[in-house]
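One structure, as structure tokens, below. Some questions next.
Missing here is one protein chain; the remaining ones are kept as they sit in the complex.
Letters A, B, C, D and E mark the chains as written, and numbering starts fresh at 1 in each.
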């Protein structure tokens, strides 16, 4: 079993804000991340798949095809978007935290991976913070 | 003359949008950067000052003090903010492009640098794009 | 189960030196790392915790709080310190190698993590060397 | 059990090309990677071993010795070489993909690791693509 | 005057080899870089242009257009190519060193830059070596 990882990037705005909470409660819990007019990040997304290399091509997956799938299914939806407003697959009442995003990206990507198996979604929000999800 | 550089970081939302233009014109010129609900970036700011090291301390400037000045004057205004709405020193009719930001940051920071001279403002918008300004 | 990682940094001096060995034996085993007057590193520390995101906040843990805990319990003890002399939680007769440091940092940090579970301590000594410890 | 990783680097030329296929078929499957006159990469190799730190030295393995082994067994064979032509341990009919390389490097390195256990071979082909192999 | 820089990347094979020299002389001067069957690199290209930001758009240049020009004029010619054989604008008797490449890239790119001025071509061959050219 060999693992291969493809990095893609997207730039997005978001804020953390629980609608049923007061402004004070939101600021207390989320601090600067609750700024009413949003802030944003350059997100680095690492998608890892696993499988056995094809004896002829040496590929688990054609990485260019994997890249196209990630771009179609994920990057097109998230890049230069507002994660609180613009993305159909992010539920309105779910905070767009890095933790939630890795699970949502897994759900979107998983049914679109063919010929190998999705292993890990890893997402950097900043150089100091990243989340990982292995599907369970 | 020795040059010393301090990096600071901020995360912000912005969009590029000329109010006097139609939506079509804005999308034609700015593409994805004109997304109505904003997008965002992790900005990397490099502030370079120049001077002659003090014979006793070996400092051009106390970098911790320089860091505090940058944080007070710039980062506090820009971090976790919307560059189109939240920042007093960004004129309402000026696009928050990286090119304009380096000039605006220079204007804010320059009068606050003491004991040495501001040399360069360098700002990364993504790992692939950065702007520099030397004050003229 | 989602994993979230926070990076913190510290700069420290150390040397590798077994007191019961001769100078020759120390130099033979540890090479340049046995330099009598110490040398030093910029250490990059990655702390990974795991848990289930809170349905309301989307957090496994408030990363700002996690950062404060790491700073209080670890960084305050190690940053701008001599790892052979200045750190109470490093036993006098234990070499401050990266391998030993990840275990010692785990021991210190583990009882201070609340509401989620410590998963991994990863420590870079240089861009070419890092150690990882998973608690067993 | 502690894991320690050493990074080494090599620069090599390669192409992806199945000899039994037509030029058209090769270009269709491998795209630019099938360029007849080769192309090349700066490869970043991460070798991870695991073990219990020695109570006296604090070492799982002397990283300098590990580095020498990696250099002798792997880097000397791959650095500034053509992976399709120059490397005895890459079978002539096996594509030098990153997926195949991690398995081949494991096979070469594994019998040469003493006093600890090889855990993972990770190889970056570009900043956007890397493969990992854990020996099974 | 503001400077803006765009990074693009290409992967290529090359060798250093003076045809009028013996094999021994080539190996003596160029070492491993003279490997007969080539080796290769991931090149990082930084193109810097300078100008005055447009008062309406805040652009010196539309970076997406600059990226397209660099891709059409440079990357298409160099990416997944052999720099000794495949590139029309590299003279047959000119070594494809990083030093020569920055001058050749300047010559190709300079007449294609419109509305601002080419300032610098910077090219990384490895993380440890890069060349810069300012057009004179």
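One rule holds in what follows: a contact is a pair of C-beta atoms (placed from the backbone, for glycine too) under 8 Å apart; a residue touches a chain by one contact, two chains touch by 3 or more.
This structure is a prediction, so every number in the text was calculated from the model and none was measured.
Colleague: Could you tell me which shown chains are touched by the chain that is not displayed?
Modeller: B, C, E
Colleague: Of B:6, B:32 or B:71, which one is in contact with the hidden chain?
Modeller: Touches the omitted chain: B:6.
Colleague: Which parts of chain B face the unshown chain closely enough to count as touching?
Modeller: 1-8, 48, 53, 56-60, 62-64
Colleague: Please output the residues of chain C touching the missing chain, sorted low to high.
Modeller: For chain C, the residues touching the absent chain are 9, 11-14, 32-33, 35, 37-42, 79-82, 85-86, 126-127.
Colleague: For review purposes, identify every residue of chain E that touches the missing chain, sorted by number.
Modeller: Residues touching the hidden chain, for chain E, are 16, 18, 29-31, 94-100, 102-103, 127-134, 136.
In this section, only the chains that are shown with their structure count from here on.
Colleague: Could you tell me which chains are in contact with chain D and with chain E alike?
Modeller: none
Colleague: From the centre of chain B, which chain's CA centre is farthest?
Modeller: In terms of C-alpha centroids, the chain at the greatest distance from chain B is D.
Colleague: Same interface as D-E shows up in which of A-C, A-B or C-D, over half of contact pairs matched?
Modeller: Repeat interface, by the over-half criterion: A-B.
Colleague: In whole angstrom, what separates the CA-based centres of chain A and chain D?
Modeller: 29
Colleague: Find every residue in chain B that makes contact with two or more other chains and list them.
Modeller: 127
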